[in-house]
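This is the structure I have questions about; it appears just below.
As you look at this complex, bear in mind that one protein chain is not there, while each of the others sits in place.
For subunit A:
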Amino acid sequence: MNQKYLPLIATIIIFIVSYAVCAAQYPNILSTRVVGNLLTDNAFLGIAAVGMTFVILSGGIDLSIGSVIAFTGIFLAVMLESTSIHPLAAFALVLVITTLFGAIMGAIIHYLEMPAFIVTLAGMFLARGMAFVLSIDSIPIKHPFYATMKSFYYKLPGGGRITLIGGLMVLVFAIGILLAQRTRFGTNVYALGGGAQTSALMGVPVGRTTVLIYGLSGFLAGLSGIVYSLYTSAGYSLATVGVELDAIAAVVIGGTLLTGGAGFVGGTLVGVLIQGLIQTYITFDGSLSSWWTKILIGALLFAFILMQKAILLLSRQNKRYS
């Protein structure tokens, strides 16, 4: 058995076991409605987490995601309220802006040799600030096109719905997996996580790859912002504070090494679903405080970090005695 799959398998087992535990207590949790909602409710987090997976795989971090999502939401709300531009054009425009935003951060990280933590922290403040400049109010989006888009869904047997945004998240994950596993760009991302200097010596275009990684993360944060505005039908500059941390948690619970170089995009989907499942369970229970989500996520994160350390130690020992 290939050792690199261990964390992924552990995550999947945890998900299945916790789903079984939830189902034993509340059989309704198995209904397709719950499954459909799980996808819809976590769509924006999932899409942003795909970008975060690439960033973390390359050994970096992107703290700007939450702010970029909020910026996208308020940008769309303001544009649709005060201009007659079609939402699709506004989507395209905002995606260009957020992609460029990410790519510029990537360029700064690479060419000025700055730590990703600092650069994206600055990006976080900048994006949040720009959101405030656009508006400090919560602006509803009443464009008829939004209603049209929300009316698209695939009806599952049992009354569940795969909404447009839920489906989009699954599609983004599928493309993300393909990109990571089957393209040269994907291998280069893993290579950077294994060691930037060695990668450069082996001919990996480090600069281009870094810019592309953060550009991709910016693009997906923008897409996530669009999804969030569809989900809430509003834009608010104080929304999605701390979503970048939820995304990081999903990536790590999904089995990706926080130091980079090892992990899977598919694992992040399971990580997002585990978070969503805990939230759903608390909703079903009705008496628990929603802070229990955070406590459980915290415990899970800690367990995963310990497990990664243990696997690392084990693999070292195996090598010694092989």
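Following the convention adopted for this analysis, a residue touches a chain if its C-beta (ideal position, glycine included) is under 8 Å from a C-beta of that chain, and two chains touch if they have at least 3 such contacts; residues count from 1.
The definition used in the following text is that contacts and distances are computed from a predicted model.
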| item | value |
| --- | --- |
| Record-based protein name (UniProt) of the chain missing from this complex, from "Pyridine nucleotide-disulfide oxidoreductase", "Prolyl oligopeptidase family serine peptidase", "Cytochrome c oxidase subunit 3" or "Simple sugar transport system ATP-binding protein" | "Simple sugar transport system ATP-binding protein" |
| Hidden-chain contact residue, picked from the options A:Ser18, A:Ser31, A:Ser135 or A:Thr187 | A:Thr187 |
| Option touching the unshown chain, where A:Ile139, A:Ala262 or A:Ile278 are the choices | A:Ala262 |
| Omitted-chain contact residue, chosen from A:Ala92, A:Ile118 or A:Met202 | A:Met202 |
| Positions on subunit A where the hidden chain makes contact | 2-4, 178, 182-184, 186-188, 190-191, 193-195, 198-199, 201-204, 261-262, 315, 318-319, 322 |
